[in-house]
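Quick one: the structure is below, and I'll ask about it shortly.
So, chain A:
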Amino acid sequence: MSMIAIKQVSKSYGDFQVLKNCSTEVAKGEVVVVCGPSGSGKSTLIKTVNGLEPINQGEIVVDGTTVTDKATNLPQLRSRVGMVFQHFELFPHLSIAENLALAQMKVLKRSRAEALAKGAALLARVGLSAHADKFPGQLSGGQQQRVAIARALAMDPVVMLFDEPTSALDPEMVTEVLDVMVELANEGMTMMVVTHEMGFARKVANRVVFMDAGEVVEDADKEAFFAEPRSERARQFLSKILAH
Partner candidate 1 sequence: MFAGFDFDVIVRALPYLFLDGMAFTLTLTVLATLGGIVLGTLLALMRLSRFAVLSTFAASYVNLMRSLPLVLVIFWFYFLMPYVGQWVTGAANPVRVGPFWSSLVTFTLFEASYFCEIIRSGIQSVPRGQVMASQAMGMTTAQTMGYVILPQAFRNMLPILLTQTIVLFQDTSLVYVLSITDFLGAAAKVAQRDGRLLEMYLFAALVYFAISFTASFFVRRLQRRVAIVR
Partner candidate 2 sequence: MDYTWNWSALWSLSLDGRLTYFETLLLGLAWTLATALSAFVLALLVGSLLGVMRSAPVAWMNRVGACFVELFRNVPLLVQMFLWYFVLPELLPDAAGDWLKQLPDAQFYTAVLCLGCYHGARVAEVVRSGLGSLSRGQGMAGQALGLTLPQTYRYVLLPMAYRIVVPTLTSEFLSTTKNTSVALAIGLVELTASARAMQEGTFQVFEAFAVATVLYLALNLVIVFLMRVLERKAQVPGYVSGHEKGGR
């Protein structure tokens, strides 16, 4: 059963077409990595999944709910879809514990005690219990991103979206974030991940989607993609990325 279905999605800003007739699927329990050169539209595509970026054409269905339907209660849908951003986007005026509790209380209507307890458990899981009362600005980038993952997990999501989760991090912090993501994948979480980390893709991805210039150029099983990409563009991309 597919958790995310993206069907012939197109989007443009004025004359500039960011997404051209893109289609792909993510099955339940599957990990799909989306890669491609910068400006290829991959970040826009992943933001269309929970309706953060509206689209002009096509249809997106998440866990049986049509995102693009005007009648859809987007906040309710989004509360079941976890998202992790490139720049973490923790709320700077709230402590770490409050960052994790806010949406639990306001969206899921959990009690404060319940939300804090759930948050504390997830903080322990990402190894940051000691930092609960600090503010985001007092943490390193890697720590902030782990908090952001915990914040998304606190909502008990059925699927997780990652938008370049490690590309704003200093190199020495990438691993700590990837470790959390690998663990999540191994537990069977459905994940759609925009990233350049091919090591991560090789390790846990089921499929790889390669995008360029707003199009889905390749959508293949991991082995097939890394063994021999069908398109010239993907081959070039891989050789550049893997060169260093």
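If you want to know what made the cut, all candidates are chains of the complex that A comes from, given by their letters.
In this text, a contact is a pair of C-beta atoms (placed from the backbone, for glycine too) under 8 Å apart; a residue touches a chain by one contact, two chains touch by 3 or more; residues count from 1.
Just so you know, these numbers come straight off a predicted model, no measurement behind them.
Engineer: Using the touch rule from the top, find which candidate among 1 or 2 meets chain A in this complex.
Structural biologist: So the chain touching chain A in this assembly is 2.
Engineer: Can you name the residues of chain A that touch candidate 2 in the complex?
Structural biologist: Going through chain A, the ones touching candidate 2 are 47, 50, 52, 74-83, 85-93, 102-103, 106-108, 134-139, 141, 144, 151-152, 155, 168.
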